[in-house]
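Mind having a look at this structure? Questions to follow.
Omission of a single protein chain aside, the complex is shown with its protein chains in their original locations.
Here the chain labels run A, B and C in written order, and each chain numbers its own residues starting at 1.
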Amino acid sequence: MEWLVHFYALHSKLIDQVGINAIFALSLSITLQAGHLALANAAFGGIAAYVASLLSIARGWPLSVTTLIGAAAAALVGAAVGWPVTRLRGVYLAIATIGFGEIALIVENNLSITGGAEGLSQIPNQTTTWKIYLVLAVLAFIFWRLRRTRAGWAIAAVREDEHAAASFGIDPTRVKFWTFVASAAIAGVAGSLYAHENFFIAPGDWGFSRMVDILVYCVIGGAASPWGAMLGAGIISLLPEVFRFLHDYRDIVNGVVLLAVVIFAPQGLAGLWARDRRGRKATPPGAAEAQGS
Amino acid sequence: MRNITRVLIATAALGGTLAAATGAGLAASHPDLKWTAIFDSTGPAGAYGTSQKNALELAAADIDAGKIESGGQKISIDIQDSATSPAQVINIMQSAFGNGTSLIVGPTLSSEAFKADPLAVKANVPVMGVSNTANGITEMGPCVFRNSLSEAQIVPDVIEAAKKSWHVKTAAIIYGDDDQFTKADYTIFNADLPKAGVKVVDVETFHKGDVDFKAQLTKIKEAKPDVIVYGALYAEGAKLLDQARQVGLHGHEIGGNGFNSPQIIALAGKAADGVIVGAAWYAGAETNGNAAFVKNYTAKYSKSPDQFAAQAYAGAQIAAAAVKKSHPADAAGMCSALKQVGSVQTVIGPFKFASTRDADAHGFVVQIKNGTFSKFE
Amino acid sequence: MFDQQLANGIFLGAVYALFAVGYTLIFGVLDILNLAHSAIFMASSFVALALVRHGVPFWAAFLAATMFGGALSVVLDRVAFAPLRARGVGGGALGPLISSIAFGIIVVSVMRGIFGPDEIGYPSGSVPTANLHLGHASFTAMDLSVLLVSLVMMILLSLLLKATPLGRAIRAVAENTKAASLLGINVEHTIGLTFLIAGALGAAAGILIGAQFNAVGILMGQRIELKGLAVIILGGMGSIPGAVLGGFLLGLLEVFSVAYLSSSYRDAIAFAVMFLILIVRPSGLLGKRAGRTA
Partner (left out) sequence: MSVLHYRDVGVNFGGVHALHGVSFDVQSGHVVGLIGPNGAGKTTLINVTTGVVAPTTGSVTLDDMPLSGRRQYQIARVGVARTYQNIRLFPRMTAIDNVVVGATRIRHDPDLGAFVFLPSVRRARIELQEHARYLLHRVGVPRDEWDTVASVMPYGSQRRLEIARALAMRPRVLLLDEPAAGMNPAETANLQALIRSIAKEDVAVMLVEHDMPLVMGTCDQVAVLNFGELIATGTPAEVSRDPAVVEAYLGSEALP
């Protein structure tokens, strides 16, 4: 047991990062499961982070309250943006959400309340490891049971074939809208946890490069399965630490690992278990990956 | 049943990879003192982090060779790349606490410092910031030091010099509104210029990485300011100077802290002539040991050092002087040693800490003249 | 003042157009958002600079580095896209987007290893930067050459697509790869050539922009990439004249938003326009394919 305490003392922050990144990955996984590529999770994380941080600095409310309000704010903006955006298709939807992300970044840079590029400091450090992994466990449970519900089947059907799903009474636009809003809320939770973990946030934390990281977690782990998303977040968060001895040449390794997984394991690492499709029962619909329309 | 096994496999894989990560962190050697430096030698801030890494490697060699005295106590400096990612700064720092580090040098950016330094404060390990210029860095804890002058300490001298020599009445400011260095330039110049009786007639902004500024510069030309203030780092700064000439702006120009880099002269060439810059150091400064530092650095890295390199080297000089004076054995000892280090001769001039552990030193006002920085008369 | 801003807008527009032409070609033909295009843009700029530093005259270095960009782009296709195509992972999917990001990361990392993290400039005098005047507006010889090259590129490329057998093959592949192969078109060969052309275009843009602003750095591609996205949306995904029109429109829009509004929202306006175009008219100004229904 003593080894575990020592291990935790040395790497508690790394463990927290893996947890928060996994929640971000889950927020992207839900939209991927519905078959659409929305790339605004980092921006929604930022919106919630600022709302939650400003509240906890000004009012000192507990983490659970500020995080919920932050996530609600992100969901609200998600609904406003989602309404026009979820009518788009494929790469157009992805680019519209990238555009929204850039606009959110510029607004955060220019608002005085957020401290602009100089950032927001003295955020109460309320996030702890067990809170992160409690949220992660709850989300994993919800995702796991979601597949049993009608909503779960509807989401899977819309990913497989929107038009066919419509001819069975499923409204594809409504499914895509609500998964977009849900993903904004989940990203909001992750954003607020990140803010209260790191004492300080700046607009740069929520830019396009952060969104690419989240996308990579999902693709490496398995594009549409929640297990894949969590696994991908874990591995990619650890990669820079594991290859620290390579110093400046680490991102060559990142690039090569990413390329290798995308080409040799298109369903991602989690998909390797469902590799043999002929004759064997495929994993439940949620786990089928979203690649190839 | 199938899904429960999937959950177990996912967490086991996570655990396994975590174990591998610790393997890299535990290899520890047992010199007298162990410092850990955290710089961004890759990623967007790679240009600055690389200068700091180079300078600190040079300082470590000079300490071993005795050129920088540390009272005979051996110091090993482990320099890690945090790839312009706050998460990596935090992870490096936390592993460092585990293997007996008694001083953290860095991190490169203030935004990283705000996120990581509180960990060092909690672990009672002193931090020496060598490039953090934002306000509030040293207030984070009793053992957080920095030897980098903040803009607020340099800008008043620059404005004074400009008023005295150029008798300027009006000014225009153009700055990057999405970077902490350049935003700080604006906040301070915009406050200090009116105090010195200089009216700010136009303010323009741009974003990190922009290549075209002619639209903003044309608008500034219309406002006909006596002097233009650039809140920019060397990359955008060089293009700003170049395009100012193209648009027909030939008035006086002041550069923020980011202009203090030989790169800007290399990129902008003649267009950089005449610009005055407030700087904590410049290559021509006749400070103690500076000439040797510039020569050795240029010889080893085939490019001349910039302010980031000078301040990193000076940081090592100050910490080594503290070791020589008080022979600390651990982190707590290192912190009190730094508090009582008194005045130290460094490449950025005579240096001592203020009561707030900021730098109590004066900057220089320099001008770019035919390809080099020289004292501004 | 107005005609100086107009000149600024036109020359900025030429920069955007030049970058966007290669970007939209790949999207138009293969329905792939190629996020490695900016890495090729940057790498070719470095190659040209290295050649000029070794005494090669600028325009010779320009041609050599453009070939390098084309070759690198074919390597990109072989390594990152062909394996996915072989497994039927078509366009519009996640795979190609990520593999292009991965390839981009590798190229950036290799370039930083060779040329270092700093921005470096052309040796003085090696690039034509004479200051020219037309009425009250002033601009440099490089500004003018970027404008001319982007217009020539557009015309040449449009002609190639419309009037040559290769152009017809590319457009057939763009419409439907299966149908194209049924018509006896060697699809893989055509795709390879498309990447060669797109890579050369990206390279040309990288070299000229690097020279025009005298700044070649490993991050120069990433920053113009998102703006390039706005341009190809505005002009219409996959449409070459659209990319050029979109480039000039965005350039003018940005410059006049700075001149008459405030410069801090310059980029916000560019992305807001992109957002609106996507919602109102996904096919952009000249694009044929609307937000294709499944």
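Just so we're on the same page, a residue touches a chain if its C-beta (ideal position, glycine included) is under 8 Å from a C-beta of that chain, and two chains touch if they have at least 3 such contacts.
Fair warning: this is a prediction, and the values are worked out from it, not measured in the lab.
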- Displayed chains contacting the withheld chain: A
- Note on the structure: Across A:3, A:130 or A:168, the one contacting the chain not displayed is A:168
- Query: Which residue, A:15, A:107, A:142 or A:265, contacts the hidden chain when the whole complex is considered?
  - Reply: A:142
- Item | For chain A, the residues touching the chain missing from this view | 141-142, 145-146, 148-151, 153-154, 156-157, 160-161, 163-172, 277-282, 284-285, 288-289
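Here is the rule we use: only the chains that are shown with their structure count from here on.
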- Query: If each chain is a dot and touching chains are joined, what shape do you get: line, ring, star, complete or other?
  - Reply: complete
- Interchain centroid distance [CA atoms averaged], chain A/chain C, Å: 30
- Send over the residues of chain A in touch with two or more other chains. 106, 109-110, 248, 251
- Residues of chain C touching 2+ other chains? 109, 112, 264, 267
- Query: Any idea which chain B residues touch chain A in the complex?
  - Reply: 2-3, 6-7, 9-10, 13-14, 17-18, 20-22, 24-25, 41-42, 80-81, 83, 85-88, 90-92, 94-95, 97-98, 111, 114-115, 118-119, 134, 136, 176-180, 182-184, 187
- Item | chain C-touching residues of chain A, taken from the complex the two chains share | 32, 37, 84-85, 87-92, 94-96, 98-100, 102-103, 106-107, 109-110, 161-163, 208, 212, 215-216, 219, 223, 248-249, 251-252, 254-256, 258-259, 262-263, 266, 290-293
- Query: Of all residues in chain C, which touch chain B in the complex?
  - Reply: 1, 4-5, 8-9, 11-12, 15, 109, 112, 116-121, 124, 131, 138-140, 209, 213-215, 217-220, 222-224, 254-255, 258-259, 262-264, 266-267
